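All protein chains but one are shown in place.
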Amino acid sequence: MPKWFLPLVAVAAVMFAASPFLIANAPYEATMGLVQKIFYYHLPSAWVFLLSAIVCGIASARFLFGGSPRQDRLAYAAAELTVLFGAIVLVTGPLWARKAWGVWWQWDVRLTSSLMGWMVAWAYLLVRKYGGPGSDKLAAGLALFGMANVPFVYISVNYWRTIHPATSVVPTLPVDMGLALWFAVACFLLLFVLLLRLRVYLEEQRARLDALYLSLDE
Amino acid sequence: MIRTAWLVLKKDLTVEVRSLEIAYTTLFFAISCVLFFAFALVKEGKAPEDGAAGILWIAIAFGGTLALGRTFERERQSETLRALLMAPAARPAIYVGKLLGIVALLVAAEIVLVPLVAFLFQAPLLSHPFWLSAVLLTGTIGFAAVGTLFSAMLVRARSRDVLLPVLLYPITVPVIIAGVRATAALLQPDVELALVRFWVALLIALDAVFVTLALWTFEPLMTD
Partner (left out) sequence: MRALVLLLLLSFSPSVTFAQQPEPQQPKQTDEFVPISQLPPQDQLPAAPLLVIAYAFVWLVLFAYVVSVSRRLAKVQHEVQRLESDIAKRA
């Protein structure tokens, strides 16, 4: 593991520990009150969810067209993180929605396309695990289609009639809300980088194991 | 390149016409789907609202998955896919040929399914034939574009029968949603053509994205 890893883990831990205090200090929202504070973790995890899908897509494209095993390992790790952060988004969202909208779930564009993107990431993991030989390329092809979904998820909320807040909310946030939010965004981005590095390390060790098995056969 | 695609299509149609195995089994399966939904959802002789649109597209999706699986299973058994790939033909052309074959098969199934659904669910599906055809065609192309790519990729994979739906359904959700919304809009007593036009435009955009992605990735995905 690289030298920067452990120090940054410590930084991430401290930042996460500090985030609830910043969030508690942020003002309440006029119509939604206390439950709106879920926003400070829901939005960063949504951004990391989409970012992870993009990383997976780009790595998959580079793997398909370049054949580099390093890119394949990166894609696998990113897919797993897409499932992880997608799960966070899809649980924190409904918890917020139950109070703010009165329902747990709505089949609007934003929620449906996010759920769909999450399922594509799950499908990637299933293919990698159960697809047999050649499944790395199969999954890479799938990841490319999944990446095409990401811009749609983001802009859909601005062009379709939906109850989900529009993307204009973030640029127009008041300063004290913005502070809590961007701090949380920094937390989650750092966490994403660290988890990605850790997961890629696991893939590297697996590759090392495979190479050892192969040399044993010779 | 168009010539190659046409040759592939002709070959597939010739093989299929000889036994019509895939056509009959797909059609029967799609009809049973529709009947299943009819039995499950009809209450006191009345179908649920908007039910016809959804059921039609589910039958197309399920039937299409079956057809895709069977078509490429046939290729696998006679090792013709490897032969095709070894031939000095442009890979994307092979994909286009296969895609057109699947679309033709699904359109043939839809010609039977649409009247059946209209009859069973008392839905005025045949009131705007031009727009319905546009919706069905663009939706089928979108579904088949992704389906052909994934089935071709899965030919040499393990658990390919289970993996095709796992890969295909999440990606084709936008196509199915657009298809169902457009069809449902056409079934309204006073049809909003602007809404239908919107969904068809979205379907065309999706088709363009999917076919482009498929053409781009077919070559590296099919090479060992």
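Each chain carries a letter (A and B) given by its place in the written order, and its residues are counted from 1.
Assume a residue touches a chain if its C-beta (ideal position, glycine included) is under 8 Å from a C-beta of that chain, and two chains touch if they have at least 3 such contacts.
Small disclaimer: the values here were computed from a predicted structure and weren't measured.
Taking every chain of the complex into account, the chain not shown here touches A. Contact with the chain not shown here comes from a single listed residue; of A:Ile88, A:Leu125, A:Ile163 or A:Leu190, that residue is A:Ile88. Here the missing chain is touched by one residue of A:Tyr41, A:Phe63, A:Tyr76 or A:Phe145, and it is A:Tyr41.
Where chain A meets the omitted chain, the residues involved are 16, 20, 33-35, 37-38, 41-42, 45, 84, 87-88, 91-92, 95-96, 98-99, 191, 195, 198-199, 201-202, 205-206, 208-209, 212-213, 215-216.
Basically, only the chains that are shown with their structure count from here on.
Annotation: 31 Å between the Cα-based centres of chain A and chain B.
Residues 146, 149-150, 153-154, 156-159, 163, 166-167, 169-171, 173-174, 177, 209-210, 213, 217, 220-221, 224 of chain B are the ones that touch chain A when the two sit in their complex.
By the touch rule above, chain A contacts chain B in their complex via residues 64-65, 112-113, 116, 119-120, 122-123, 126-127, 130-135, 137-138, 140-142, 144-146, 148-149, 152.
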